[in-house]
Every structure is written in C-alpha cells, then in structure tokens.
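The complex appears here minus one protein chain, its other protein chains still in place.
Moving on, here comes chain A:
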Amino acid sequence: MSVNGVETFVLLFPNEEWSNTATDSQLDTVVSQLRPNISFYDRIDDNLTTLSTQNADKDGTISGFLYVPDIDKSDDCFELSKEYLPSNVTRQANLPPTDFTLVALAPWINAECTLAWMRAAHEDPARAFLFYLPDNSTDQPPDASSAVWNLQDGGTWKNIYQYPVYIIPGAVGFELMHNLALYSGNMTSVPWGHTISELPGIDPRDYVRMYTQLYVGNDSGLPSLWVFLLAVVGVLLFVLGATSATMHLIQRARRKSLERRVASGEVNLEALGIKRLTIPQPFIERLPLFTYSAEPDISYPTSPQYKAMMEDAKDIPSSPTTVSQRHRSLTAETDDPPQVVVVDDNTSNPDSVLIHKFLPYSQPTCPICLEDYESGVSEIRELPCGHIFHPECIDIFLANNSSLCPLCKKSAFPVGYCPTKITNAMVRREKNLRRLRSRVTLDPDGSDLEANQTRGRLHEIGSSIKKTILNRKEDAPPIPLEPQPVLMTSALTELPQDQHLHTSFGSSRSRAEFVEQRIRDLTARQVPIRDPDVIQDRRVPQCKLHPFVYPNLIDKYQGEKR
C-alpha cells in the first residue's frame, strides 16, 4: 500500500459564487484539467517513501487539491515555517469553498513542526500528506524505518492522524511548493493566466489550482522481512529438491547398475543372501531337456586332464571300489597341489568346455531323489551350470524353493534376465558384501583390525585344537585336506562340501588359516565378468567350489563387522 506515483496538474474550477450549476454532480463536468502546455504538470514515479498507510486504499488513487495546512499562529513552527514557504502559497482559504478533498504538502523541518502540520491537516478534509526534506535532493528519501522520520512519540501519530503520509524528494517538494505559490491567486496572476482567460467559456473569477493524484498499490512488493523469509524458504526448497533429485538419480543409477550385473550373471542375489528367488514356470520349461545316456561320445580330444576327468566322472559314489579308487587318486594328487589347481582352472584350461559338455551326462544319480538315471530312458533337465536332474525333481525345487542349483548354488536364471525389481536395500546390501569381500582380500597381512581380531581369536582355539588333531592324525589314515577342486569339478559327489566337513578330517592347519585361505579363494573366484565372450560362456560350468557353499564364513565376518 505504498505510493507508486504522484501526479500533479492544474485544474480549472468554476467559482460557485457566480455559477448556479455548482452542484457536486455537475461540478464534475465543469471542472477541467488544463493542458500541460499552458499549465503546470508533473508526475513522479520514483524515489517515493511511504511513512504511514492509514486509510489508504489497497489499490487505487488518492486525489485532492494540493495545499499547505495552516498552523496555529501561536505555534513556534508558524514563524519557523516562514523560512521554508513562499508567503503566497495555496492555503485552504485560497481553495474553492466547496467541500473538496485535499492533499497536504509541507516541508519536514523537524519532528515538532511535522506534528503541528499533521495536527492542522487532521482538522481539514485532507486525504493524504506529502512531506519533503528541505534539502533540494532528487534522491530517494531515507527509508521509512530511518531515524529521520522519528517523531519521538513511539509511532502513535499513525493512529491519531487517519490519513496516509508519504515523502517525496526534496527537489520535487520544493518545485511543487514553488508552483503552489504561483497558483494561489486569481486567474490573471497564474502562469499563462491571460491565455487561459481567453479560452472560450472561461470566467476570470474561476479558480485555477493545483490538483494531485497519488497512485497507491502493492507493486513495490512485500515487506522486506517477508521477502527475506520467502527467499530463505525458496532456497531451502531448492536445495532440498536438488538434493533429493540427485539422490534419486544416484540411487537409480546404482539400481540400474546392479540390475545389469544381476542380468549378466556377475551378481547372484540369492547366493548373496539378499533375496530368495524362485524361477517362473516358463523359464523352467525353457531349460534344456535331454534323455540320459550313460555312454559318452568319445570323439573329444583326450588330454591327460580330460582323461582324469573321465575317470573321475565315471565314478559312482555308492560303489565302494570306486570310492576307494578315488581316494587313491586324490591322495596322489594332493602331493602335487599346483597341478590340481591347473586341472580345476576353467579359464586357463581350453579343455574345460569340452569336459563340461561331457559332464552332465556322466552324473549318474539325481541328487534330489537319489535315484540312478536309466540310460536311454530317463529324461533329464540340465541347468545352466551343467548339473542334471530329473525334471520332476528339479522343477518343483526351482519353482518353489530357490533359483540356485542344489549342487553348486549357481543361478539357473538365463543370462540377461533380472528376476526381480532391484530395491535400494538390495543395492546397499550388495555393496556392503562387495566391500567386505574386497577388504578381506586386500589385507592378506592381517592389517585389517576386525579380521585380525577374528583371526586372533580363532588362532587361540585353533592352536589348542591343533595338538589334538595332530596327535590324531598320526593314527588316522591320511585323508587329503583339500580334495575339493577335483571332486567338485567332477560334479559327482557332494560329500565334503560343508564347512564343518572341511575341517573335520585331520586338518593340520589352524582354523584361522583355513578361514583366511577360504575367504581369499572365494573372492579370487568372484572376478567381475566384463568380457562379453566370458558372459556368453556362462553355460560353461564353474562347478568347482562355489563361494556360497560357505555362507557361514561370510556371516561370521559380517557379525564381526557389526
């Protein structure tokens, strides 16, 4: 409700004394604004200050004849104001006697005189008061909160004087005051008086006076406190929005990335214990079905490793002779562990694919119902890892229990398919597990504090157990400690797959060493798949030790971490 503009012009106003038409409604038609070329005209839109908005319309104009209120002659300000005012300035006495609205104009000399003038205007039908500092400045007057406008009464004047008070620049006020003196007398004394009096229909007794219109509105904006608050809230909202958007984008990118890795088979959500999955029926039906054949096609090349595999593959666990045979060969192999590793290594062994192709048909027993397959009769379903089962056994399992191969815990989902909607929680857990695993591998010296603690504790137990085991070992038959690679690759037996069984047979190593070695093995095998060819080769079995045969170990490390 501040003032946006002050427009001052000169009105020609008929003198009631001679005009009988001077009723209020008719006056409007008679009163006319003089053209600027023969009268004073001024409009200012800038550098205005609003002191009080009492009774000002929210939007609109305040208008009235410009005049200077009369201060009581006994007041000190009466004498003081003479210095600032021309003697013949327009007073209320110089205006038409009709009850017209007025706009007061006065210099702001000091607080006392301002109050005196406001008091005087209060008695007149003044609609507004314009003050100016007598400094002849064209700049913006000081802000409303400035000490210049302090009237020493704590602001009660705003309630007493029920009209708005505005400040105009000093130079403008001075010019208005100057013209107010020029337009106070009769027509012949005003500027262009003779020109005006010669206009048609003009009576020389008519009044020619300055008239002011104040344009009031909200355009100058909200009070600064609100603006500040709005700005703060706006900035906060923006920051929040930006943060939220960034977070969502990052999370989305991470979800997409995990989804890609899940689809490529690099990450197995179920094996990590993140989400239990089952395979939808259509996918199960798409897994290949074969008729079991006991006689392998012998057209494959025969490397020594391949022969070993063949021999191993032909072993039937339930047969006592072959079991002992296998034990013999294993005992022999453990004498030379590096060779075993080479045999086991799928990636470095070009024969591994061929071996795999042969393998499924060499699994003689369904691991679920423990029935032997009948050559040429039994239908078998092959999972992507190469393990075979009766369809009636494995289908129920995949549909109701788990998406992982019951033997090697490898996913049976096709490559390029993400079986579930990835959530942020999954991303977090997968990340934590990955970090945990990388930390254990990267600190083989045991510099990692938590792992070290576990190891230390395990070592205590280990060393005490070691004696017992070492003693035992002398009379126990030497069963190899790490026969797993060959056994697992053969995909024939699942005997010593569990952690407890691993440590069971006369281990000469401490538990701590075992754990360390095992974790390192696990992580070494979880090499991220990047090469698309390698991804294509997902059908190639990795039926050796799967990391998640040992979830307990991982759990243990997680527990330590917490």
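What to note about this one:
The criterion applied here is as follows: contacts are C-beta pairs under 8 Å (C-beta built on N, C-alpha and C of every residue); 3 or more make two chains touch, one makes a residue touch a chain; residues count from 1.
Rule of thumb we're sticking to: contacts and distances are computed from a predicted model.
The subunit not displayed here is recorded in UniProt as "E2 ubiquitin-conjugating enzyme", chosen from "Exosome complex component MTR3", "Translation initiation factor eIF2B subunit beta", "E2 ubiquitin-conjugating enzyme" or "Putative WD-repeat protein". Remark: the omitted chain is touched by one listed residue; of A:96, A:141 or A:367 this is A:367.
Of the listed positions A:134, A:217 or A:273, the one in contact with the omitted chain in the full complex is A:273.
Listed residues A:289, A:396 or A:425: the one in touch with the omitted chain is A:396.
In the full complex, chain A contacts the hidden chain through residues 273, 367-371, 392-393, 396-397, 400-401, 406-407, 409, 457-458, 460-461, 464-465, 468, 471-472, 494-495, 497-501, 503-504, 548-549, 551-552, 556, 559.
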